[in-house]
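One protein chain omitted, others in place.
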Amino acid sequence: MSETPPAPKDSLAVPRFVGMPSFMRLPVRDTAEGLDAAILGLPSDSGAPFRTGARMGPNAIRQASIMLRPFNPYRGNIDVFQALQIADIGDAPVVPGYEMETLEWLEQAVARVVEAGAVPCCLGGDHSVTLAELRAVARRHGPLALVHFDSHTDTWDTYFAEKRYSAGTPFLRAVEEGIVDPHKSIQLGMRGSLFRSGDITQSLDLGYDVVTTDAIFEMGIDAVAERIAARTAGAPVFVTFDMDFVDPSAAPAVETPEAGGPTARETLAILRQIRGLDIKGCDVVEITPTYDGPGQITSLLGATVMAELLAMIAETRQR
Amino acid sequence: MSETPPAPKDSLAVPRFVGMPSFMRLPVRDTAEGLDAAILGLPSDSGAPFRTGARMGPNAIRQASIMLRPFNPYRGNIDVFQALQIADIGDAPVVPGYEMETLEWLEQAVARVVEAGAVPCCLGGDHSVTLAELRAVARRHGPLALVHFDSHTDTWDTYFAEKRYSAGTPFLRAVEEGIVDPHKSIQLGMRGSLFRSGDITQSLDLGYDVVTTDAIFEMGIDAVAERIAARTAGAPVFVTFDMDFVDPSAAPAVETPEAGGPTARETLAILRQIRGLDIKGCDVVEITPTYDGPGQITSLLGATVMAELLAMIAETRQR
Amino acid sequence: MSETPPAPKDSLAVPRFVGMPSFMRLPVRDTAEGLDAAILGLPSDSGAPFRTGARMGPNAIRQASIMLRPFNPYRGNIDVFQALQIADIGDAPVVPGYEMETLEWLEQAVARVVEAGAVPCCLGGDHSVTLAELRAVARRHGPLALVHFDSHTDTWDTYFAEKRYSAGTPFLRAVEEGIVDPHKSIQLGMRGSLFRSGDITQSLDLGYDVVTTDAIFEMGIDAVAERIAARTAGAPVFVTFDMDFVDPSAAPAVETPEAGGPTARETLAILRQIRGLDIKGCDVVEITPTYDGPGQITSLLGATVMAELLAMIAETRQR
Amino acid sequence: MSETPPAPKDSLAVPRFVGMPSFMRLPVRDTAEGLDAAILGLPSDSGAPFRTGARMGPNAIRQASIMLRPFNPYRGNIDVFQALQIADIGDAPVVPGYEMETLEWLEQAVARVVEAGAVPCCLGGDHSVTLAELRAVARRHGPLALVHFDSHTDTWDTYFAEKRYSAGTPFLRAVEEGIVDPHKSIQLGMRGSLFRSGDITQSLDLGYDVVTTDAIFEMGIDAVAERIAARTAGAPVFVTFDMDFVDPSAAPAVETPEAGGPTARETLAILRQIRGLDIKGCDVVEITPTYDGPGQITSLLGATVMAELLAMIAETRQR
Amino acid sequence: MSETPPAPKDSLAVPRFVGMPSFMRLPVRDTAEGLDAAILGLPSDSGAPFRTGARMGPNAIRQASIMLRPFNPYRGNIDVFQALQIADIGDAPVVPGYEMETLEWLEQAVARVVEAGAVPCCLGGDHSVTLAELRAVARRHGPLALVHFDSHTDTWDTYFAEKRYSAGTPFLRAVEEGIVDPHKSIQLGMRGSLFRSGDITQSLDLGYDVVTTDAIFEMGIDAVAERIAARTAGAPVFVTFDMDFVDPSAAPAVETPEAGGPTARETLAILRQIRGLDIKGCDVVEITPTYDGPGQITSLLGATVMAELLAMIAETRQR
Partner (left out) sequence: MSETPPAPKDSLAVPRFVGMPSFMRLPVRDTAEGLDAAILGLPSDSGAPFRTGARMGPNAIRQASIMLRPFNPYRGNIDVFQALQIADIGDAPVVPGYEMETLEWLEQAVARVVEAGAVPCCLGGDHSVTLAELRAVARRHGPLALVHFDSHTDTWDTYFAEKRYSAGTPFLRAVEEGIVDPHKSIQLGMRGSLFRSGDITQSLDLGYDVVTTDAIFEMGIDAVAERIAARTAGAPVFVTFDMDFVDPSAAPAVETPEAGGPTARETLAILRQIRGLDIKGCDVVEITPTYDGPGQITSLLGATVMAELLAMIAETRQR
């Protein structure tokens, strides 16, 4: 494409608070046509078993994201928006209180991005939205290697009333549906008290690699990044980032906070160390803005995580 | 019954902040057996079309209610808890994100109260929970006269994805199901902008009497109370109180706040003026605690409204 | 124009929290071409002498405005967006910390709206932005009749360091510049303690009519509305609404709150009673979002005030 | 005294946020020598039976008070600080957690003000601090006529562990000690639920006149002001203002909020209508700042109430 | 005991927000009879020298604790509630504003737990409540080995008005009373500015071992855990955890926050590494909920600390 790529507004020329906030002040588009990657909000919390309000997540992340700047010094000062055609295409529609219909609608919206040839970069929403994304992405790219940051495995079988679809079940469902290849996948950050003694083993039994928070600190960040790369090598990758991976001091506004996680610096260090993933889709989920303080630090960190994922995609594309 | 009725803890003897907060510090019971009225939480927000979080409403109301005292000077210094056997029986279970199943579970829980011979006094929850209550109560008492405080009529036909069950539709559904007699019913407090030009007429067409916020102030409080009594005379009554009836300055923590409502004093004056209703069930709904400030004024006002409803029931019983 | 007018998204079809919030979910346009009225943010707080942060005001008002619906029952159920071509054209650029340059930039942005033939409907910003608006509007329409809701007269001569341009001086400057005709203008809502004994008389001496908060309640709402209409009859009108007109209980998030004002209901009753103004421009100013509680009641009321102003314009146009 | 009286800093010359906040930006003095009235903080919450934190009240009121200006237009544009020599003399020391010792220390601090010939104008603190004030003031001026704004009578006999000194008992103790003459005294604003059926009659039995919130609105503001003046005529007066007199929408940050009170405008109208009291001491109590929202409306209203009391004193002196 | 032990509600069957929150959703009992350990709230803040409000601490911790699950993977996936009979027995009564009487009442309540043969696991309350606990526990078990996490030593002699009982003095009093054996005891986490140059040496002089925050990081977590075990070996142990041990970023809602402490992860790592203590009593104190943000991270961390202490007790019992 010969024309100038879509770029964020220049925050040295026009103050960041001027204008309606799209993600990183990117241009707003109706569709993903012609894009390499598309920011898409998935504003559903119908899958949330405890705190709710993640429906307000996408716009809260956008609002915080206007503080971010386009160049990423952690990957060779890459100009992400020169490397990739990215725009913010708004939100998928949802049916609040109707989890099954919501999952269908979300899947359709993500599918349209995938069909347009763009990488869906989604802003949640509770973690059940990831199942919709995985379905849409896997339909085109085949079984995916999941890189899953979270303090919980989300591989329970059912929740209340034996319901099989909620924020606590997507990564069992995804294995059952054959859209995630657990033997190529890795879950990182698990910690805290458990429902049953088998909360971790249920993931291992499915074939996932699991790296607890304690293990992350025992291995060290470099080893963690290498393990992710090795585990997913050669496969199409989907990265899902549940904000409760991070300690509640840096991410208080999540659905099920779990005390004792990595700091924001440690979290970003891991992400910035990861190299070579062939990302076909990604998301940042579980931000519930009404639980944030006035400093909105959860949304800012969530926006920063998404910006790192975009840089990861850009770097891989450039090579 | 010869034994001492269940009574709130004496807040002159044990400070209010001592102990786990039940509604007005009433005894906690497992069932409604032997009670005249039962406080029951309906912690669902699966019907909420905009702001969510009413699942946290029942406990927020309980927490604020410990500031209330047992005697009500507005009805002859009635000692409500001497006149009525009341206890807090906890919450009904729900299925978050599954509105249809939730309505069923809620109806069953309310039905158990009704079958025990007690008046269900419910703490919402979004306004769709009232449909579950109406079904349970009408099954025993027949079509009900609805006294409905709200800034919206909640008589739309469908919401997103043509869904017929949400916080915006219960009072059309109730007429369709024959569990509310609209010709004995009255809706009070409607105001603000409308979706369609027929938002009010759709209620009038169904047979409801509608008194807008403006009309309340034109008529005066005495006339309003009389109109409610006259409209419902002789019928079994259900009173539902959506907190957005009140102005957002006094009730900021609601799902769909509507600027320009009555103050707390004006609201309580209406309730305290109402006489002679044969209440078979009642609720206070739509409180979303994360939208309250640290003073928790919405929850305190909601608790006060429920205390007035209990006094209304007690006074009628005494006569 | 034969095509369908721009209309808010249907909130019965797509939930209000889906998509990036423009004012009342109106379409976003780059310019005011072809519009009857344009929503324009003026995100400056360089004129604020006390609390600051009104630069975040326009987007906070937009975010709250998604709760509003298109039909206005207070003026014959007028469908505002059928009567008028309205869109949200974003924000004017500003130079934070440079009041003089900011006023110039704001004036240019408003002038472009006026030149396109549209009524500028502005979201502040501190009250100094109104001077920029008055200049742009008066350049085309001549000296304006000002209808000014506020708890302060804002007719001081200078502030700190003898500066002549700030949120406390615009309505003296406007008289000096000949862009407001004080003898056709009216200031309403003044109350509270004064800097000097002449704070009110300085406005009267300039020729303004002044109606204090006390006087509003002595006269009654109907008389107030009539006095506004009579005062401005035949002249091009500019309506400016400083949110501190309202009591801090209903509008806590303002720059200089003044205890003892009208409630939200009383405020809206006045606005809804006003008839026949020939509005050439209007604004809602002084909202400082970080001082709002989580319920965002100041922004919601500000959005409602702007919606009433749009209805006023629509009604006059229709006749 | 021939020298210039102490005056607030000019907020048109130096912005209000510049400098450490004393009450209304008045000069800070070590003692009350040479003053007509002295602002004195009484930062104790050891008497608080429910919400606590009033120890932070005096500085919160000071911080909000910097928004006030020196002239009071409600009493002939009186320049309060020309009429009276007033300064802020800081806070009395307290012994947190030791109510009895605290009352002694507070009484000594107030006594020093009284002995210097100044009127103590105190910022609470919970309502038990008023007993200390009454003792100090009555020692010099004899039994006092109490003008008591509150939603509760605070005339209970004992609280937890049969303790006789708390925020719920001062006005029974004061009658017992002979420092308040109940037959010259009046309590205004009582409302809400009661501990016992005799909560109001216990005050009447003591000899107090009691005007409930309902009665205030039945009588009208003029009649209320006249009743206060008539009741206290000829006696030395002490005015105590418990912020929970006001509705929680306008005063959320109080120890025991009571839904259904007057608005801020109605409250100030009563105060501004009162004439001719011979005030020997006064206070504003029960503000608990951590329960206020970011707009700090409770503290601002409390500061405004104190400013009205100062104007009342100034007006009486001038005559 | 052959019957099923009391167990938390299953949060996979009934959502966590359903029902009134007891600690970890444990059954509520009236007494400690038949229990191995009892959760008991000590809602007093009469000893707080600075920020107050810890009276609301126990219920805030309970509310956050419903996010915890029963299995603890850090001690061999122990099912704490299978290993131990635990219930929540509510709160001890207090006399707000009367520190001495409060300490007596608290001691009696704790003594009843000890006499029933259960380990008191207390939720504070300011740190002076620990003196009451130590007295009750030592009466049965003899002088205790104190394991004290805190940023302050709390071994000052007197506070305001020479008062000997406050949150700043319990661990000098405990040595004087012979209920703590300082030579078996250890204080960990001290840091920050000091009142006098001898703030640390006053503890060393008493015989305590003191490990500052800096020393913790120099030694490493394993060495710290070993030092605690070695110091207390063979003695009955009392563990007291003042939440200001943790950095304010992870625990903002404390009485006297001290910048520069361990993160939540580092804190939990120490606790999870401790082995073999013979715990006779423990507490988590100094949480002041009104200073927490909406995410309630201090209360969640406090609840997690108590859950770790329960697991410590369970593990020791199992062996």
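The chains carry the letters A, B, C, D and E, assigned in the order they are written, with residues numbered from 1 in each.
Basically, a residue touches a chain if its C-beta (ideal position, glycine included) is under 8 Å from a C-beta of that chain, and two chains touch if they have at least 3 such contacts.
Everything numeric here is computed off the predicted structure, so don't read it as measured data.
One chain is not displayed; in the complete assembly it touches the shown chains A, C, D, E. For the options A:T158, A:Q202 or A:T263, the residue in contact with the chain missing from this view is A:T263. Across E:P73, E:P182, E:P262 or E:G302, the single residue that touches the chain missing here is E:P262. Seen from chain E, the chain kept out of the figure touches residues 49-50, 156, 158-160, 168, 192-197, 199-200, 213-214, 217, 247-250, 252-253, 256-257, 259-263, 290-293, 298. The chain not shown here touches chain D at positions 14-15, 17-22, 28, 41, 43, 55-56, 59, 62-63, 88, 90-94, 96, 290, 294. For chain A, the residues touching the absent chain in the complete assembly are 10-17, 67-73, 77, 79, 247, 249-250, 263-265, 267-269, 293-297, 300-301, 304, 307.
One rule holds for everything that comes next: only the chains that are shown with their structure count from here on.
Path length between chain A and chain D in the touching-chain graph (shortest route): 2.
Chains that touch both chain D and chain E: B. Rotation relating chain A to chain E, from a C-alpha superposition: 120°, rounded in steps of 5.
If each chain is reduced to the centroid of its CA atoms, chain A and chain B end up 40 Å from each other. Each of residues 14-15, 17, 49, 55, 93-94, 96, 160, 247, 249-250, 263, 290-291, 293-294 in chain B touches at least two other chains.
Contacts between chains form some other arrangement here, matching none of path, ring, star or all-to-all. Looking at which chains touch one another, you get A-B, A-C, A-E, B-C, B-D, B-E, C-D, D-E.
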